[in-house]
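Let's look at chain A:
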Amino acid sequence: MTFDYAFILSTLPAFLKAVGVTLQVGFIAIGTSLLVALLNATILVFRTPYLQKLVGLYVELARNTPLLIQLFFVYFALPAIGIQVSGFTAAIITMTFLGGAYLTEVLRAGVDAVPQAQLESGRSIGLSHGQLLRYVILPQAGILSLPSLFANFIFLLKETTVVSAVAVPEILYTTKSYIALYYKTYEMLAVLTLICVLLFLPLSLLLSRLERRLQHGQFGS
Partner candidate 1 sequence: MASSGLELLWVSLPQLAKGAGQTLSISFLSIAISTVGGVLYGVLRTLNVAWLNAILRIYLELFRAIPVLVWLYLLFFGLPIFFGLSLPSFWCAVLVLSLWGASEVGEVARGALHSLPRGQREAGLSIGLNAAQLYGYVLLPQALKRMTPPTINVYTRIIKTSSLAVLIGVVDVIKVGQQIIERTYESVLIYGALFLFFFFICYPLSAASRVLERRWTQA
Partner candidate 2 sequence: MSALVEFQGFNKFYGEQQVLKGIDLQVRSGEVIVILGPSGCGKSTLLRCLNGLEEAHSGSLKFVGRELLDKATDWREVRQQIGMVFQSYHLFPHMSVLDNLLLGPLKVQKRQRREAQQQAEALLERVGLADKRDAFPRQLSGGQQQRIAIVRSLCMNPRVMLFDEVTAALDPEMVKEVLQVIQGLAREGMTLLIVTHEMAFARAVADRIVFMDAGRILEQNPPEIFFTNPQTARAQQFLEKFSFVATLPETNPTKELEPL
């Protein structure tokens, strides 16, 4: 079994572009998910009665259904009621829907860990809602949530491979296309594996180090 190295080299530009797409989709999704999560966290912190329930429902719906189904729904089903989106857009919308729910949970856990007394003492010295959030709650919740947030960011980056199912030209889609075109299955799979290891392994190891440094046990102190 010999590698066709020349062929691999010829595909590198395409793969580099694919990595770019992966990162693009991933980072945009991370950003938008974070925004959604911050919005939700604010609702949860201030315990707005009706909205709080809505956030809860959203989180459960998004977390208990597969990304693939959500993706297919947005990309294939919405056109039937007149909403047509590109694969890329569908990917972003869906991953925001899913990522937002996961990150909301992370922030909620972080916020829950901040004692109620902090809110009260903040209010008693006259802080507005915005100031309370900015100076009291978020900093404390943020530090606690850091490893979990980072873990979910990595998760979102890895989930971008699923959006290959709607023809977004990220790394998996590119690999499949090249296999279909040139039949160099062995070489293409090797490149894909290498890219995944180079891209995701360092992140995973970084996360382990971050977790160890912040000494957060899963089963209590």
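The set was built so that all candidates are chains of the complex that A comes from, given by their letters.
We adopt the following convention: contacts are C-beta pairs under 8 Å (C-beta built on N, C-alpha and C of every residue); 3 or more make two chains touch, one makes a residue touch a chain; residues count from 1.
It should be emphasised that the depicted structure is a prediction, and the values quoted were computed from it without experimental measurement.
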| item | value |
| --- | --- |
| In-complex contact of chain A, chosen from 1 or 2 | 1 |
| In the complex with candidate 1, residue positions of chain A that touch it | 60-61, 63-70, 72-73, 76-81, 158-159, 161-162, 164-165, 172, 175-176, 179, 185-186, 189, 192-193, 196-197, 200-201, 204-205, 217-220 |
